[in-house]
Each structure stands twice: as C-alpha cells, then as structure tokens.
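All protein chains but one are shown in place.
We call the chains A and B, going by the order they appear; numbering starts again at 1 in every chain.
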Amino acid sequence: MEIFIEFFGISFIQSQLPRFWNGFQLTIAIAAASMIGAVIWGLLLVGPRMSGVKTIVLPLMIYVEFVRNTPLILQIYLSYFGLPLIGLPLSAFLCGVIAIASQHGAFLCEIFRAGIEAVSKQQWEGALALGMTKRKAKYNVILPQAFLKVVPPIGNQLVILIKDTSLVSAIGIMELTLSGKMVIERSGASFEVFLFIAALYLLLTTAFGLIIRFFEIHLRKRE
Amino acid sequence: MLDVFISNLPYLMKGAVQTVWLALAGVGFGTLFGLILGVANASMGGIISWFINIYVFVIRGIPVLVWMFLAYYMLPQLGLIIGDIFAVIGSLILYTGAFVAEIARGAVLSIPKHQVDSAKGLGMNKFNTLRLVIIPQAMKMSVPPLLNNSVMMIKATAYVSVVGVWELTYAAREVVERTLAAFQVFFGVMCIYFLICYPLTIVARQLEKRYSYDH
Partner (left out) sequence: MITDKETPMIQAQEIHKSFGDLKVLNGISFNVTRGEVIAIIGPSGSGKSTLLRCLNFLEEHDNGEILIDGDPLGYSLNENKTRVRQSENEIANLRSNIGMVFQSFNLFPHRSVRDNITMAPISVKKINKNEANKSAEILLEKVGLLDKIDEFPSHLSGGQQQRVAIARALAMEPKVMLFDEVTSALDPELVGEVLYSIKQLAEEGMTMVIVTHEMQFAKDVSNRLLFMDSGKIIEEGSPQVLLQNPNSKRLKDFLHRFRSSFV
C-alpha cells in the first residue's frame, strides 16, 4: 500500500492538480447555483403550500411526496434528456442545476413550513391584539422567529445538496467526481485518486457545516 | 402516451428486481452493521466511540457515489476480485451503516437515565441492562428514522448505474437512449421507485405519530 502511495500517489496527484482544481471549481459552481435555486424554489412553494386552499395544497403535497420518494439521478436524467424534447435545449450544467434545485427546493419547502408552524399560535395573538394585520404580524413577528428555527435543518439539507452534485457526473459535467473518473480511466492511475477526491468532498462538506454553525451562533447572540 | 414505457416494462421490471436485491443486501446488512456500531458507540465510550464517530463523520461527509467509485476501483487493485455488484453493495453497506449508527446512537442516548438507574437498582449488570431495558426501547423508537433512512438508501441504489452496475435506472437510461421517449420512461420508472419507497415513508409517519402519544 505504501509503495503505491509513494510511486503513484502524491506526485501523480500533483501532476493532475489542474484537472482536479477545475473539477472542484465546477462542483462549487453547481452547488452554489443549485443552493440559490433550491432556496428560491422552496420559498416560492411554501406560500401556496400553506395557503389552505385545497386545490393548490393537494397538488403541491403530491409533488413534494413524489420528489422525495424518487432518486435524484432520475430527475437529472429527466431534465437532461427531456427538456430538449420540449424545446429547451439547455446545457448539461443548467439541466443538472434545475434538477437538483427542484428536488432540494421541495425538501426546503417542507422545512420552511415546519419552521413557520413551530412558531406558537400565541405569537400570532400577541401581534394581532396590538392591531397588526395578518401581513404585518407575519413579517414582523412570525417569519423572523421561523427563520431562526430553520437554519440548522436547512444547513443539513444543503450539505446533502453538496454531496448530490456528484450525480451530475452522469450527464457529462466535468465536476470533481467525473474528473477523478477520467483521470483513472485515461491514465491508468490507481484508486488513491478517489481517496483524494473523497478528501476534497469531506473538506467541502465540513467547511460548509462550519459556516452554517457560525451563522447559527451569530443569530443566537441576539436572543 | 405510455406505449414505449409499457412495451419495455418487462425489461424494466427485471431492473426493478435487481434494485430490490441491491437494496435488501445493502440496506439490510448496512442497517445491522450500523445498529451494532451505534449501540457500541453509545454504551462503550472511550476509544471505541472515538473511532466510530470518526467513521461516521468521514463516511457521511462524502457522496455515496464517490464511495461507490472508490470501491469499484479499489477492490480489484487490492486483489479483491469480487465483481462490481459486490463492490457497490459493500459501499452501500458502509454508507448505510454510518447513518444507522447515528440513528441508533441517538435512540440509545435518549432513553432517560432513570431507566438505567432503576435497572441498576434491581441489580442488573450493564450487559443485561442494555439487553433487556435499553435496546428494546431504543429499537422501537428507531423504526421510523430507520425506515426513512431505508428510503434514502433505496434511492441511492439508483446511483450504482453511474458506476456501471445494471439495475432499474441503468435499464431506464438504456431504453431512453434507444427510443428517446424520455418523459414516459423516466417518469414511469420514477413511479416504480415511488411505489417501492412511498409505503415505507407512510409507515414511518404513522409509527412516528403513534410514538409521540406514548411518551
């Protein structure tokens, strides 16, 4: 094992660094774009989801349940193979981002909803009794409190999103995972390449986790 | 509208069977493995906990697809010619184990301390306390999260297609590349996964509701 690492490992990996670096950047790009898309999608969904109007709520519930119980890879394939067929020949990158954002957006919608429902009914009463309209009460009292509650679960969900970006390797996007695969296939390198890839992902998820933690602590300071 | 999907259904169903096998093997053994790890972590402490925690942290911080690739390339190079399928099953077991270990650990730790105290008071030693008092209750509590975790892992079996192992998703892609009927086929296959996963999600939800009344 040590012989492998000495011979192929570090010096070889060094020679391939540019490839890995490009892959790493692309992974971050996909993750960032998907996170923004997912948050926006989740926010767009949560309003109608909580509207109480059965004809709107029911389809949304079905959509969310369907998305949560089917593999993301299929949604990525559907996006990549299907969108061109309906007149949207988007790049693989966009197809991947759309698929990831829509799945994670559905999850985030449920997280937002749970956060809002977790704010006690009594907060509503306190606000309404002061003469606030439902709208004012929602924006000044309820949503700020819901926001504090949802930060940890959203953080977890986004870490999963970072890991899910590896799936777009299946549609040819040269992000970190596919970069690793290419290097092994083309230069007959050994598996340590994937150890290196794995380490980079671990770095990404850990760093992101720490950022969320700091954010949480900073928000808590105000209470 | 669904003609391509229906005419290819026999082929796809073979893939579905493959998926079920992969899920049973990967999730089944992975769950057993994880339960042992989790209970050990919660009850033994010290170096064992330390190792298990690192294991969980590292496994969970890396995409399951990367673990699959790693197993796929690594095992043959280390002389373990066990075939692709077993390599990916191995990675599924490893990955499932990490998540289940956390679920089990959480469940064991959430058993109120006074239960342990009463057991001690009755003269039970640590092993019996674990066996008769803690584990039965922890296992009961764990069922909903374990079911949810299983759903997650069943979805993960679809990723083995990216590594080149044949199952439902691989078959679906084959059919679409041949017939270009992307919507019907992928949507239809998503429905097959849904039919496998959703019942588990529902059961988990029902059990969760029931348990929230117990305490």
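Annotations for the structure displayed:
As a convention for this text, contacts are C-beta pairs under 8 Å (C-beta built on N, C-alpha and C of every residue); 3 or more make two chains touch, one makes a residue touch a chain.
Here the structure is a predicted model, which means the values were calculated and not measured.
Within the entire complex, contacts from the absent chain reach the displayed chains A. Check A:Leu83, A:Leu128 or A:Ile212 against the missing chain and you find that the one touching it is A:Leu128. The missing chain, though absent from the display, is touched by one residue of A:Gln145, A:Ser187 or A:Thr206; that residue is A:Gln145.
The set of chain A residues touching the chain not shown comprises 122-123, 125-134, 136, 140-141, 144-145, 148, 222-223.
Note that in this section only the chains that are shown with their structure count from here on.
Those residues of chain A that touch chain B in the complex are listed here as 65-66, 68-75, 77-78, 81-82, 85, 163-167, 169-170, 177, 180-181, 184, 190-191, 193-195, 197-198, 201-202, 205-206. Note for the complex: chain B touches chain A at residues 58, 61-67, 69-70, 73-74, 77, 151, 155-159, 161-162, 169, 172-173, 176, 180, 182-183, 186-187, 189-190, 193-194, 197-198, 201.
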